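This report refers to the structure that appears directly beneath it.
All protein chains but one are shown in place.
And now, chain A:
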Amino acid sequence: MEFAELIKTPRADNVALHRPFHAAVEGTLCLTGHHLIFSSRRRDNAEELWLLHSNIDSIDKRFVGSLGTIVIKCKDLRIIQLDIPGMEECLNIASSIEALSTLDSVTLMYPFFYRPMFEVLEDGWSSFLLEQEFELLSSVTNEWRLSCVNKDFSVCPSYPAVVIVPKSVDDEALRKVALFRHGGRFPVLSYYHRKNGMAMLRSSQPLTGTNGRRCKEDEKLINATLRSGRRGFVIDTRPLNVAQQARAKGGGFEQEVHYPQWRRIHKYIERFNILQESFIKLVEACNDQSHNMDRWLSKLEASNWLTHIKELLTAACLAAQCIDREGASVLVHGSEGTDSTLQVTSLAQIILDPRCRTIRGFQALVVREWLQAGHPFQQRCAQSAYSNSKQKWEAPVFLLFLECVWQIHRQFPCSFEFNEQFLILLFEHAYASQFGTFLGNNENERAKLKLPQKTMSLWSWVNRPEELSRFQNPLYEANSLVIWPSVAPQSLQLWEGVFLRWNRPSKFLEEAEEERINIIKYNKELQAKVNALRQQLAEMEAGEEGQEN
């Protein structure tokens, strides 16, 4: 398919661009296969706006006389308005944008066309291999092994080719366990707590069905992670009644009789369309400047967004508490094990593992617990808060995770190597990107699409020193502690950096942030200078003593 076919009017002049808190700008609008480009004609202050078509969530058009207006709502929640003279031009442009922003074929997406202008120092596609992770693990324990049972993705289509499992369980047993778990997602290692050797596993629900089917290998697999005489915890992210109802459809939960060493805790986490609705409501509330206080607060409440945040954080803290405080191993699952399960396991690691709070470690976490673990990014992030499609598979699952990280970051601002901007970057790229990282729904699909060969990885770009410096938290000081966040409603805040980003002037806040960074930088310079002077003085003193002697 040629993109040109979709572009009837590639260019329009005298277009006015309106953005909140900016004066309107007049300029030229161009459409390319992947971008909407607006450039102002003002010579003194030329301005260009490049917008990826895939970032466009929805588009509205209306006319006053022959002046057409297009309102573009983006997946990063920004809203811009373009006034285009000429009804035909406007209609053409609107329909082109509509078509180009809703291409169904992945291979037509921009990452397949993007040619980087930077030198690749490190190929991000091979930066975070599970083999490396396993090597680290082997240095502290030999209870685990790397299994290639899924090397052709036949045992579990949504798992990566290699997984880490207890050493005592062989591939044959894994195949059997896979048949007993929804989607073949047998329990695998998610996190190993070096402090006490406890493990966090994740899987999908067991397929016990109504007649209480059991699988000895499954029991053996998860029991292999227990110390003798100790109990483990199964954290089921569904309420008990939902888990019970799941039996009718062949699903189910671990029954006490068959798993006597495990205690099951149901910690409900909302999913799919409920989350998507919540997201849409929250963004609606944030975008309306005319709300009086009561209306704003009731809209914020009605969105339920912060409730989801609290529930999710609580569940993650619970998992972390089981491991760190109770010294117990934990198995986390919901139904499919691709959404709420991953939220819980990845957040628990943020709390427990200082490594995950570094930039590199956080990238590794996202790769391991989200991309390789088979969170269906392409389905979940197909549309953002302005979509009116009622597809069931869209949900801001990853965004919720990022926001929870942000909430913990707020409470422990010196414990993270990355800053808020890094989290926002991941949010943006999960929804629309020039990089291939978040394309596809799992490793299997990524391999079929040959993404590593045909597209650039986000990590290749982000890990270059000049980019990385933008995402560093100047306040960071590594600490090896477990960080327990407060989940009281009074301690949670709306993530203004995402939800109010385009809705309020932020100049003063940004300047203040800059000043904070300056103070820290200046401190480092001063310290260096003091040290240099001290050394110089010491050398002089030594020299003088030498002369005297």
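The definition used in the following text is that a contact is a pair of C-beta atoms (placed from the backbone, for glycine too) under 8 Å apart; a residue touches a chain by one contact, two chains touch by 3 or more; residues count from 1.
In this section, contacts and distances are computed from a predicted model.
Between the names "L-lactate dehydrogenase", "Cyclin-like protein", "MTMR6 protein" or "Presenilin", the one given in UniProt for the chain missing from this structure view is "MTMR6 protein". Within the set A:H22, A:K151, A:R325 or A:K448, the residue that contacts the chain not displayed is A:R325. Contact with the chain that does not appear here is found for just one residue of A:L49, A:V242 or A:I265, A:I265. If you put the hidden chain back, the residue from A:L49, A:A99 or A:L500 that touches it is A:L500.
Interface residues of chain A with the unshown chain, by the touch rule above, are 265, 267, 286, 289, 291-298, 300-301, 304, 306-307, 309-310, 314, 317-318, 321-322, 324-326, 410-415, 475, 479, 481-494, 500, 503-505, 508-509, 511-512, 515-516, 518-523, 525-530, 532-534, 536-537, 540-541, 544.
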